[in-house]
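Dropping a structure here in structure tokens format, bear with me for questions.
With one protein chain withheld, the remaining protein chains of the complex are depicted in position.
Residue numbering begins at 1 within each chain, and the chains themselves are lettered A and B in the order written.
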Amino acid sequence: MLGAFALGAVAALVLPLGAFVRRTALVFAAIGSACALALSVSVLRAGATWTGRWDNLLQPLGGVSLRLDSLGAFFLLIIGFTGLPASLFAIGYLKQIDRHMRSRATHTLFNVFLASMCMVTCADNGGTFLFAWEVMAVASYLLVISDPEQRDAPTAGLWYAVMTHAGFLALLAGFIILAQGGSWEFPALHSASTLLAPRARGAVFVLMAAAFGSKAGLVPLHVWLPRAHPAAPSHVSALMSAAMVNLGVYGLVRLVFDLLPPGPPWWGGLLLGIGVITALTGVLYCVAETHLKRVLAYSTVENLGLVFIGLGFALLMRGYGYGPLASMGLVAALLHTLNHAAFKCLLFLAAGSVVHRTRNVSMEMFGGLIKRMPATAMLSLVGTLALAGLPPLNGFPSEWLTFQVLVAGAQRTAPALAILLPLALAGVALVAGLAALSGVRLFGITFLALPRSTGAQHAQESTWMMVLAMAIPAVACVVLGVAPASVIPQLSRIASDLGQPTGPLSAGLALSVPLVASRMWAAMIAAVAVSAGVAAALVVRISGRDRPVRVGAAWNCGRIIQSARSEYTAAAFAEPLKRVFTGFYRPMQEVTVDVHPTSRYFVRSIRLRADLVPWMDEVVYGPLVRATRGVSDRMRQLHSGSIHFYLALLPGALLLLFVISRWIR
Amino acid sequence: MDPLMTDALVIAAQTAFLIVIAPAVVGYVRLIKARLQGRRGATIIQPYRELRKTFRKGMVIAESASWIFHVAPFAIVGATTAAASLAPVVSTVQPADLVGDLFVLAALLMLGTFFLALGGLDPGTAFGGMGSSREMTVAALTEPTIAIAVLTLALTTGSTSLGAITGTVLKTPAYAIGPGHALAFAAFLIALIAETGRLPVDNPSTHLELTMIHEAMILEYSGPYLALIEWAAAVRLTLLLTLAANLFLPWGMATSLVPAALTVGLCAIVVKLAILGMLLALLETRVAKLRLFRVPELLALSFTLALLGAASSFFTK
Partner (left out) sequence: MKLFHKIRRTGIVTEPLSVDGADDVVLAREIDARARSLFGRALAIREVDAGSCNGCEVEIAGLSGPVYDMERFGLHFVASPRHADMLLVTGPVTRNMAVPLRMTYDATPDPKLVVAVGDCARTCGVFAGSYAVVGPVDSIIPVDVTVGGCPPEPTQILHGILAAIGRFERGGARRA
């Protein structure tokens, strides 16, 4: 598996520029993803772990040791499963940069990115983990800034680089505290952590949860996500949203369920609260944004919020000692991770298709694409239905399961949670409803009605390879939606491998939660709905032999012209909601009236600019950025230019080191 | 008889009942409103005549419409039928509990709304987009209320499955008059009005496009498509009224599949629908339509009621 990626990377560097290098590198990437998929499936099926150890590599970091257990295999499965369509998609998508030098870098980095993500899931050693984490961060950073046509790519890359490295430092600090000077192997950390004082454990949790949460996109550490994901090329965005953010989830689950012993309930409560806030923030911005890929990026934030709600609930229940409920929460979180990966990959690839063909990124410039790009539209409809969390697609079972575990938890826990769990449930319900709203808006404005720009008017369907690449996750969406119970046994086994008692969550034909005596038989629901619809269609068809059907102009109240200007825009669609949540959005509106110098009653022009500024960035990060800049400006005074000063710094530093080493001794 | 066959028959019979009686419920509400306005009004079966006539009419399809326009009515019918198949109508013995619970029902109704909204956006008219936008906003804002109402019911009855809830409330009448259920009932009624597009949230018989929510999305539909959408809206109203009646006031429902008990259950649901329909008509006569941007305040009120109900259920357990 890793060999395939290595070959792909090397091929990209060595072979001459052209179509062949693109195909070779990406085919190797696809093969590597397929191998990852196969390996993870075999580990999950057989239940055995796969280990590997190379002491001679990376010796300062304690050697490379890899272990693939069921949890790692699950996330490796997601990586392989999203890497495959992304690689196939890129074969057609990156055709345009064949002649450029940067195509080499792009293909190499893509392979390196995939390889490093796979290594993160297998790492069994703190050093290996951090090494792979850093390689992944650097590779993705370079890929984010790789497209020179994106004007905001450098800024996006900067935000991303700073935040991911801050996270890296937090991880490093966490590992140092956890190891307490001993070995960094994960099994050793597992036993060493029991010796830690509770306060130190809490510190490790906070540090590493912050780092993993930032990677996963938890508020307020999510700000890099809506900048970086849209700026990257679409197949990279698909991987970042569908595979990389899940590694934040993986890290947290590994930390809390494997490395650290069971913690106090406030860990879970904190994650649950942050998860609710994240989900709400994500969906509210998802509804209001007009940049197509930023909408999808915020949707990623929302879905990760839902995953963390499940995780936080699991930790909370474990803290109170309700083991079975904890395992159910974990299963719900993992199921949602899987489902989200499937439909997010699909939607980002579709967005890439659309952006590529229409030469535009704003939803306000799309429209009418359903007639010009029919296959992309059909697959996007599948993805959008999944994003909206509607039966019979796969967004619904995990949401349903989250609802059920929250209700089960509320039934059985103390009145201390009497207000937290119902509020969490209400939050999840609101998120589900708003996700449906964003789904209608996403699909309706982009694909339906008349084209709003010449780019949309002249769009054409993507190549068959790109459509095939989109079809793979679409099929998964349908299968996971209609038969979610098929993956539950594996997920329950992951939970039990992590030491949780198996919750009463049975599968079979239907998903069933005996604790609340509820069942969901997705296949039957789909069957009833589809057969009712088909029956109605047949009745209409049969009775319509002599029914006069005409095609005419759309009814526009008798107005003479129908143009694309009379359609609803994306901003207008979200307007009622923006009014309801004005306090959250704090929209900016700027009206400039230009009057004739003679009299202010002769208006020459009126210009309205309404924008949605994410105020959270300014409030949380503004002071930080300004403080850093202030400190840097002060430090600049040290660059006085005087060589005497620089020479004096050297013995000063030596003296300081001497004092410190004495003190440590 | 083979238990699987019995189950399927029960589900099919209850679904068929809801489907068949839905236009009569709409006609009944219209008749009461007409009498309250001092008019004779049309008979209860007038909606059946209208649906039959509309079904047999021709259609005009907009040239900017795509296959979504053609698929949407059937998707709405499918989703609404699937939701209707889950509702407990005459008996608390609900084989449909094996298929889905109250959350599934709410999600299926949202699926119908999704396709209705897409059908409104498809022809590219301004009013279609307006209707879709408003409808999805109102639907999204009623979701928390419904979720908390379900939670309240689940807290006292121990389940989110519809048949189980009705059975438990029937066995323990103390639940039905408890503060939790009463508050949840009030919240559910407000959510019902929002979901079905009745006054004061939306006027079903308005002709002013700027006051429309549901009607605006179907301005472009004609012929059998229109008939199917109108009928699905009627089924939605009947379904939600049935839920309001049977989840919170389940008296009269059959507790076993004995023909005598089933007949009593049938009469009970008809009586309950009549009472709820009359209350709906009285409400629609009394109140005026709310400004669109005041509707979220009404929905926030229903959410608060539901939350209070859930909290009180916690403390009276």
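Before moving on, here are some points about what is shown:
By our rule, a residue touches a chain if its C-beta (ideal position, glycine included) is under 8 Å from a C-beta of that chain, and two chains touch if they have at least 3 such contacts.
In this text the structure is predicted, and so the values were computed from the model without any measurement.
Note that the undisplayed chain, when the full complex is considered, contacts A, B. Annotation: of B:9, B:44 or B:60, B:60 touches the absent chain (contact as defined above). Residue B:215 is the one among B:101, B:195 or B:215 that touches the chain missing from this view.
Think of the hidden chain as still there; on chain B it touches residues 30, 34-42, 46, 49-50, 52-54, 56-60, 206-207, 209, 212, 215, 219-223, 226, 282, 285-286. Although one chain is hidden here, its contacts on chain A can still be listed: residues 548, 550, 552-553, 555, 557-560.
Just so it is clear, only the chains that are shown with their structure count from here on.
Those residues of chain A whose C-beta lies close enough to touch chain B in the complex are 367-368, 370-371, 381, 385, 388-391, 396, 400, 403-404, 407, 410-411, 415, 418-419, 422-423, 425-430, 432-434, 436-437, 439-441, 443-445, 448-450, 510, 516-521, 524-525, 528-534, 536-537, 540, 543-544, 547-557, 562, 564, 566-568, 572-577, 579-580.
Taken in their complex, chain B has these residues touching chain A: 55-68, 73-75, 77-79, 81-82, 85, 97-101, 103-104, 107-108, 110-111, 113-114, 117-118, 121-130, 132-134, 136-137, 139-144, 146-148, 150-151, 154-155, 158-161, 164, 209, 219-220, 223-225, 228, 292-293, 296, 303, 307, 310-311, 314-315.
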